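Structure incoming, see below.
Heads up, one of the protein chains got dropped from this complex, but the rest are sitting where they should.
Chain nomenclature is as follows: A and B, assigned in order of appearance, with residue numbering initiated at 1 for each chain independently.
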Amino acid sequence: MIKLWLAEIPPRGRLYFSLLLAVLLAAPLFVDGYALSVLVLVFYFAYLGQAWNIMMGFAGQLSLGHALYFGLGAYASAALYVHFGVSPWLGMLAGGAVAAVIGAAIGALGFRFKIGGVYFAILTIAFAEFTRILFDHWLWVGGSGGFFLPVSGRTGNDILSLRGSPEMFYYTWLAFTVGALILCRAVLSSRLGYFWLAIRENEEAAQALGINTFRYKIFAVMLSAALTAFGGVLYAFYNNNLFPSAIFSISRSIDMLLGAIIGGVGTLMGPIIGAFILTPLAEGLTVVLEPLRDLGFKFDGIKQVFYGLCVVAIVVFQRRGVWPWLRRKLRLSPGGAQ
Amino acid sequence: MSNLVVRGISKRFRGLQAVKNVSFDVPERGIIGLIGPNGAGKTTTFNLIAGVYAPDDGEVTFNGQRLNGLRPDQVCAAGVARTFQIVRPFGELSVLDNVLVGCLHAEKDMTKARSRAREIIDRLGLGSKRRQLAASLTLPDRKRLEVARALGTQPKLLLLDEVMAGLRPTEVDLMVGFFREINRDLGVTILLIEHVMRAVMALAQRIIVLNHGEKIAEGTPEQVVRDPAVLECYLGEEAV
Partner (left out) sequence: MPIEVYLNQIVSGVLTGLIYGLSALGLSVIFGVCKIVNFAHGEMMVIAMYLALLAFQYFGLDPLLSIPLVCGALFAFGYALQAGLINRLIDVPDHMQFILLAAIAIAMVSGCLMIFGPNAQNVQLDYAYDSYEIGPLLLDKVRVFAGIAAISVAGLLAAFFRWTWIGKAIRACGDNIVGAQVTGLNVKHLFALAFGLGSVCIGAAGCILLLLVDVQPFLAVEYTLLAFVVVIVGGLGSLTGALLAGVLIGVSEALAGLFIQPSLKSMFSFGLLILVLLFRPQGLVGKRA
C-alpha cells in the first residue's frame, strides 16, 4: 500500500521530500540549541496544523477551539505523570481518549442540532474558554498558578518518561510530524478519506450517495482531537509548565490552524510547508527587533501580531495557501485531492 | 409487483402547500415521467422520496420498505439513488473520484470500486475526462457526472431530476439511449422529472402530471398530451 501512494508522487517530489527528511534527520549534528528549538517549533506548527487540517480540510468543519484538545492532552498526561508516575505514552492514550470523547460530544451537539458554520465555530470557542476557566480553578492541576513537571538533572534520555535532552525531543517531534503525514496520506486514499472529501465538497450530495455524514463528521472530529491531544502531551513534557491561560487560550487555538492556513487547508503538505515558512520568519522578526528591546520597547506578543498579519496576507493574496502555488512552481502537481 | 409506492404524500413549507395528496406507483423496471409547470412540486416530491424532507402526511414504500422518515443516506442504502436539479459535483475531486465515491457505497474494496467507476464513466462518455476536476466540466458533462455518480451506488431505482436540461438534441438522444440501456440491461427502474419533451416522450412508459402540488393527470404519453387538464396548465385555457 505504501508503494501505491509513493508511486502517485512524481519522482521530483519524492526526491525533494527525501532530501528534506535527510537534512532534518541530520540536523542535530550541526546546528546549535537555538536552531534546534526553532525546528521543534516548526514541527509543533506542522504536526498540530496537520491534526487540525483533518477536521477542516478533510471534513469541512471549522473549529476555533482546538486548544481544548491540546490542553486536555497536556494536562491529562502531566497530571498522571506527576501524581501517579504514569508514563506520558500511556498518558497520551488517556489524553487522546478524553479529547476524542469530548470532541465527539461537541461534534454531536453541533451536528445534531444542524449548527453549521459560524455557530459551530462559536460553540468551539465557548467550550475552550469554558474549560480554560475551569482549569484556572482546578487546584489538583495547579489552577491559574500553573502546573509544573519535575525537571531533575538531565542524566540521560528517558524516552519512556519523555525526560531528556533537546535532541530527544527533536526526534520525537519529528517522528510525530512524519507519522501524522503518513497517517493522513493513508487515510486520504482510503474509503474513509474519500467520504470525508465528499462531505467537505458537498454534504447533501454525499448523503444522497449513501454516506452517513453525521457519523463520518464525528469521526473526523475525534481523530483530529486525539491527534491534537498527543501534541499537547509532547508540549507538556517539552515545556514542563502548564498555565490554563496559555494552554486553552484563543491564541493557542489560532496556533493550531496557522500551519494549515498558511500552507494550504485540505492539502497534505500544506501544514508542513506553512510551518516551515511561518516559524523562521517569526523568529527572524524577533531577532531583528532585538536591538529595539534595549530601547525599552516590549515585544511580548510580537509573534502573535505577525501570525495574525500572515493569515490576513494569505487570505487576501493567496487564499488557498502557499503550498498549491509552490507546488505549481516546482511543477509537482499530481492533480486531485492532494 | 410495484416497486415504488407513493400514497397521499403532502408537504407544507410555512404557508405554501408544495405537495398535496400525491399518489402514484412506479412498477419494477419501469420508466415513469414526472412533468408539470415550474413550481408544481416535482422536485419536492423527489425530496420527499429521497429523504431530504419527511412528508407531513402519507407514505412512501419501496420494495415493501417504508422510506418516509429515513435519512437520505438510508434511502440510498435501500436502493434509491437520485440526481439534483442544480448539479452538485464534488468540485475539487476528479471525475473518476466523484464516481468512485458513489461506487464505494456498495463496493468496499478500493481497487474494485475504482474499476467499476472507470466502467461507468466510459459508458457515459466521460472516459477521456476522468482526471479532470469536476469543477472544470461543462454543464452537460456535469449532468452526466451526476448520473454516473448515482449509478455507482448500484441503485434499483434512479430518480433523475431534469438531467436533459441544457443538452443539445443529439446529446439528449444519447442520454435517452443510455437510460434505455441501463433500464433494459441492469433492470434499473427510472423516475424522471423532465421539461425536455423529446426525452419524456421517448423514454416514459407512463407519465404523471403535477400542477400546484397536486396530481392532475396520469397515463401513457399519448393520453397525457391530449388530456385537457394538462393542456390547460401548460398552455392556458384558450388552447383547450
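Observations on the model:
Basically, a contact is a pair of C-beta atoms (placed from the backbone, for glycine too) under 8 Å apart; a residue touches a chain by one contact, two chains touch by 3 or more.
As the structure is a computational prediction, the values presented were derived from the model and not from experiment.
By the touch rule given at the top, the unshown chain touches A in the complete complex.
Only one of A:L162, A:A220, A:L257 or A:L278 touches the absent chain when the whole complex is considered: A:L257.
Note that of A:Y47, A:Y235 or A:Y307, the residue touching the chain absent from this view is A:Y307. In the full complex, chain A makes contact with the omitted chain through residues 56, 62, 64, 109, 113, 115, 117-119, 121-123, 125-127, 129-130, 133-134, 136-137, 245, 249-251, 254, 257, 261, 297-305, 307-312, 315-316, 319.
In the analysis below, only the chains that are shown with their structure count from here on.
The distance from the centre of chain A to the centre of chain B, with each centre set as the mean of the Cα atoms, comes to 43 Å.
Residues 50, 52, 71-73, 76-77, 81-82, 84, 88-94, 97, 100-102, 104-105, 108, 110, 113, 131, 133, 149-150, 152-153 of chain B are the ones touching chain A in the complex. Touching chain B in their complex are the following residues of chain A: 189-191, 194-195, 197-198, 201-202, 204-213, 266, 335-337.
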